[in-house]
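Everything below concerns the one structure shown next.
Excluded from the complex is one protein chain; the other protein chains are retained at their positions.
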Amino acid sequence: MPVVELTLIEGYDAETRTRLGERLTDAVRTVIAAPLDGVTVAIHEVKAESYMRGRQQRQPGKPLADPVDLVRAFLAAMEARDLDGARGFLADDFRMSFPGGAEFGRLEQLVEWARERYRFVRKTYDRFDVTADADGPVVYCFGTLSGEWLDGAAFSGIRFIDRFAIRDGLLADQKVWNDLAESGRRE
Amino acid sequence: MPVVELTLIEGYDAETRTRLGERLTDAVRTVIAAPLDGVTVAIHEVKAESYMRGRQQRQPGKPLADPVDLVRAFLAAMEARDLDGARGFLADDFRMSFPGGAEFGRLEQLVEWARERYRFVRKTYDRFDVTADADGPVVYCFGTLSGEWLDGAAFSGIRFIDRFAIRDGLLADQKVWNDLAESGRRE
Amino acid sequence: MPVVELTLIEGYDAETRTRLGERLTDAVRTVIAAPLDGVTVAIHEVKAESYMRGRQQRQPGKPLADPVDLVRAFLAAMEARDLDGARGFLADDFRMSFPGGAEFGRLEQLVEWARERYRFVRKTYDRFDVTADADGPVVYCFGTLSGEWLDGAAFSGIRFIDRFAIRDGLLADQKVWNDLAESGRRE
Amino acid sequence: MPVVELTLIEGYDAETRTRLGERLTDAVRTVIAAPLDGVTVAIHEVKAESYMRGRQQRQPGKPLADPVDLVRAFLAAMEARDLDGARGFLADDFRMSFPGGAEFGRLEQLVEWARERYRFVRKTYDRFDVTADADGPVVYCFGTLSGEWLDGAAFSGIRFIDRFAIRDGLLADQKVWNDLAESGRRE
Amino acid sequence: MPVVELTLIEGYDAETRTRLGERLTDAVRTVIAAPLDGVTVAIHEVKAESYMRGRQQRQPGKPLADPVDLVRAFLAAMEARDLDGARGFLADDFRMSFPGGAEFGRLEQLVEWARERYRFVRKTYDRFDVTADADGPVVYCFGTLSGEWLDGAAFSGIRFIDRFAIRDGLLADQKVWNDLAESGRRE
Partner (left out) sequence: MPVVELTLIEGYDAETRTRLGERLTDAVRTVIAAPLDGVTVAIHEVKAESYMRGRQQRQPGKPLADPVDLVRAFLAAMEARDLDGARGFLADDFRMSFPGGAEFGRLEQLVEWARERYRFVRKTYDRFDVTADADGPVVYCFGTLSGEWLDGAAFSGIRFIDRFAIRDGLLADQKVWNDLAESGRRE
């Protein structure tokens, strides 16, 4: 039953407005058990000179790249060991944390660390979840890992989950959990 | 700069309206780089007879328990091994998956499985993230585990993350990842 | 898909707001083939001092008696030959027109005229339709007549339709069509 | 004093929006004795991707042909005995009912029936009223009939009224009342 | 034709909402030649927990004393030579400027200065105008002065105008122009 009306400065593309509609619908439904069909969203656009806050006209906030696309692009670059490409998605103070509490600030550190663990790894994604906290978007993705152990043995179906915090359109933090150790132990 | 106006059938309590305001603000900011101070939310309430969809007055969707509270309560019951209490939070078709791919439908199965792994475990939470997909709210929580191994040795600071899917106010799915195996191996 | 938001000065009762919702829904659907479930109506109420037109606060327009109730009450009084009661529903310049072009301004004239046609008549209603033109509400009702001819023979199932124009909560005009002549001829 | 704001997916032509404004104004005034000048209607349009119900973008409901135009076109075709043209306006399950209770499903039946009543008939319209019920628009029109009796005598000024129910832009039901029998008797 | 809708956190009294309606109407009419009757204002109120800016609930801005009342009260205290009372209306950095360019920060300075000009003076007001700039409300009032010159001769009908700038509900600046010198010269 809720009706959400969003007023924006005009100029956002269709994809951005679509994502806004989806996010606002989902947001309402984390709090109210409204039937899906009962949630209506309408986005009203006003001209730039028709909006003022604090008696000042404002620049519309830039549409953010879809956080999921950003994460996918970074993970693809990492899988391809395209470190230069991957670095382009990172904030200056990017931090990563990995199983066992390993923490890195630079991708080379991760690559070094991984070299003692497996020859290569690929991710298959079950799902991406997007949310936001007061600081910006957060993306979770989980699924399974496949690849080769150092001894050349193949592995697959190993569960993983990543959490990415995004600030100003860049990845500020990545946290990784997976069952590699668990799986390794079982062999 | 975005202004979000939500129209609801009146009667939601202050806590529910507060959560709606937070979720709607966050939702906008997953898509647009609007400065935090530029996002305004106003919730308009109309009387029950003042709302109609399809020419029918509607029951307002029930406020959902705060998904974070629900998850915390379940996890607290599990830590206290209050299986009866914990079961009260679960949907009939509740499923859990654990490191190594273990999957359970009943809490007793989990307890059994854990018995071979550690004497007890406590969770310390760094953060809860809430989102929703088309089916309902999703809660992530992560932090560290402490407890005792089977041999009585204490452990602490072991990273974990849980993902909960909520349907109709009950937990429908829990997925768990942690570094217990990783940590065990290193010993 | 249309969302209708109506802003009123507060104070209308639930029945009035319900009728507004129904009328507004129907109005949209005379012009757009919107699926019924896609038409949302929300009625916002503001305090009397929170509304101004032309820099003047305004008295809210009185809720009109349901035009159908008004018509039913008048027709019931007429059937009961309670002319005094019936007169209370009539505007000063009330006009009636009847089959064959008979026109009256006073109920006594109608009674006189009817005396040469039947002993009594009862109306069974199939349906009431309400609309409005620029001057006010209009009610149509149709169904069947039953009663007794002057010779005492019973009749029933004779089709009729009435049209009432309402001004300022009173009946200003009644037009009647029916098959009494048709039925009489056939005998 | 009421302000009606309608939010539509953009794209409706000026004539459709004008009719919406008129219908919404009339609708309010069937329920509230608001002075005509006090009823404001504003129609806000949003882009197709800016509207979502149930997290799905929607096709805007097609504008319906003006129900009065539809009825006029059908009645003109009937007067011209253009049965093929007239049939194009009819729903598959179209039903007609005429004075004396005659009921038909096909136009040929009506033509046959009328052949025993008059040589031809023309309608002069005093007024069209449009309303809607939960199933769709309803049009009433009334005025006078002129034409020739079977014996060649001319008639005119004979009162009639028609009621049309419209479903999916086609005539689903026509009900006719008139004073032909009354007038015939008086001769 | 303009419709102004103002959304406020609930709790403002009727007088404040009335003033808001008047000011908003006037504001529109400084820019658009809208007929007075065509300007509609509606003030929607939302609960305190139903409003958020920057993801924070906000205290509603206090209603300001009617700036005209404030100015009237100050001027009345000055006429009555109630300097203590008058001082209560002044900001700490209050400044006055008078004909001939005299500038004062304290009321005693004004009193001293005036002592060489007239025995006493009374103001009769033709009109108060209220406006605001980016810093706060501004009040103009003009009319005529009457009183006694130093030699005991009466004067009256001498034109004056005052301009007051208000900050945080206190008078921050008063500028005075009048025809006292002009009138004195003419004697």
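As written, the chains take the letters A, B, C, D and E, and residue 1 is the first residue of each chain.
Heads up, the rule we're going with is that a contact is a pair of C-beta atoms (placed from the backbone, for glycine too) under 8 Å apart; a residue touches a chain by one contact, two chains touch by 3 or more.
Nothing here was measured: the structure is a model prediction, and the numbers come from that model.
Tell me the shown chains the invisible chain touches, ordered by label.
A, B, D, E
Tell me, which residues in chain E touch the chain that this view leaves out?
Residue positions of chain E that touch the missing chain: 1-9, 12, 16, 19-20, 23-24, 26-36, 38, 51, 53, 58, 60-64, 67, 97, 99-101, 129-134, 136-138, 140, 142, 157, 159-161, 163, 168-169, 175, 177-186.
Since one chain has been left out of the picture, which residues of chain A touch it in the full complex?
Residues 7, 44, 46-47, 49-55, 57 of chain A touch the chain that is not shown.
When the complex is taken as a whole, what residues of chain D touch the one chain not shown?
For chain D, the residues touching the absent chain are 5, 14-15, 17-18, 21-22, 25-26, 36-45.
Convention: only the chains that are shown with their structure count from here on.
Both chain A and chain D are touched by which chains?
Correct list: C.
What's the fewest number of moves from chain C to chain D, given that each move must go to a chain touching the current one?
So the least number of steps between the two chains is 1.
Among the listed pairs A-C, C-D or B-C, choose the one whose interface is a repeat of A-D, with over half of the contact pairs the same by residue number.
Interface equivalent to A-D, from the options A-C, C-D or B-C: B-C.
Let me have the rounded angstrom distance from the C-alpha centre of chain A over to the C-alpha centre of chain B, please.
18
Rounded to a whole Å, what is the gap between the Cα centroids of chain A and chain E?
Going by mean C-alpha positions, chain A sits 55 Å from chain E.
In chain A, which residues are in touch with two or more of the other chains?
3, 5, 26, 36-38, 40, 42, 134
Classify the inter-chain contact topology: is it line, ring, star, complete, or other?
Basically it's none of the tidy shapes, so other.
For this entry, which pairs of chains touch?
All touching pairs, sorted by chain label, are A-B, A-C, A-D, B-C, B-E, C-D, C-E, D-E.
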